[in-house]
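Only one protein chain is missing from this complex, and each of the others stays in its spot.
Moving on to chain A:
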Amino acid sequence: MDATVPSPIVATPTAEPLVRVENLTCAYGRNVVLRDVSFDVPRGEVLTILGGSGCGKSTLLKHMIGLEQPAQGRIWLAGEELTAAEGAARRRILASFGVAYQAGALFGSMTVLENVMLPLAAHSHLDLPARELVARLKLREVGLEQYADYAPAELSGGMQKRAAIARALALDPAILFLDEPSAGLDPITSAELDALILRLSRALSLTFIVVTHELASIFAIADRALMLDKQEKGIIAVGKPQDLRDHHPDPRVTRFFRRGEETQV
């Protein structure tokens, strides 16, 4: 191992993790973004991945949802190894989690309802009335029941993100990945989205992995926060957000959290 690279901080492994990342190294060509990252996420936890710009938050997310292949390391989702899976096994793993992208990524040529029905059509054998009912109920869960027949472009930014969550929930995944859910939203809409995440987490026992750098959201929703750093190319802190803010010895961590307090004041 490179002597200049400090030993990676390994998040405490849990007995039955729903998500396990083991010695993950992410690189684009020769550019190593993350090196030797390991952590576990237990069932039902809301984990936020945070850090400054360019620290590798989105890169880590892309690797965890299978959009990028790691240079090294392995990722398990719901007990199955994503990094080694191919064909039908990979499709099964991909159906076990949902992703809500930063800009919503709703298909503009479909209505909101059709967007939510799409994964059901692709991965289930439910008939059309059943698919429509399931999709409408998912929209009810996120508070968009009355907007089912709207085009995505007719919705506000916050509504589009909620619709994206409804689509991610369509197949009742055990894990939900959210990429910057609060980005571009006003504080009230952002708080409403946080409340939705908490409610879904509790009611459906969902595991959330949320990439964000919005401190208000982190304190509102996170059971644990995992902080990445650009220089270290890895995790520099893991724990409850309040503990990281108040007791962490690394000044980079406390500065990140306390700057948030200053801005809140």
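Heads up, the rule we're going with is that contacts are C-beta pairs under 8 Å (C-beta built on N, C-alpha and C of every residue); 3 or more make two chains touch, one makes a residue touch a chain; residues count from 1.
Definition applied: contacts and distances are computed from a predicted model.
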{"item": "Chain left out of the displayed complex - its UniProt protein name, from \"Iron ABC transporter permease\", \"Ger(X)C family spore germination protein\", \"STAS domain-containing protein\" or \"Sugar phosphate isomerase/epimerase\"", "value": "\"STAS domain-containing protein\""}
{"item": "Residue of A:D149, A:D186 or A:D246 touching the missing chain in the full complex", "value": "A:D149"}
{"item": "Chain not shown: contacting residue from A:V134, A:L176 or A:V253", "value": "A:V134"}
{"item": "Absent-chain interface as seen on chain A, which is shown", "value": "108-109, 120, 123-127, 129-130, 133-134, 136-138, 140-141, 145-146, 148-149, 152-153, 169, 171-172, 203-204"}
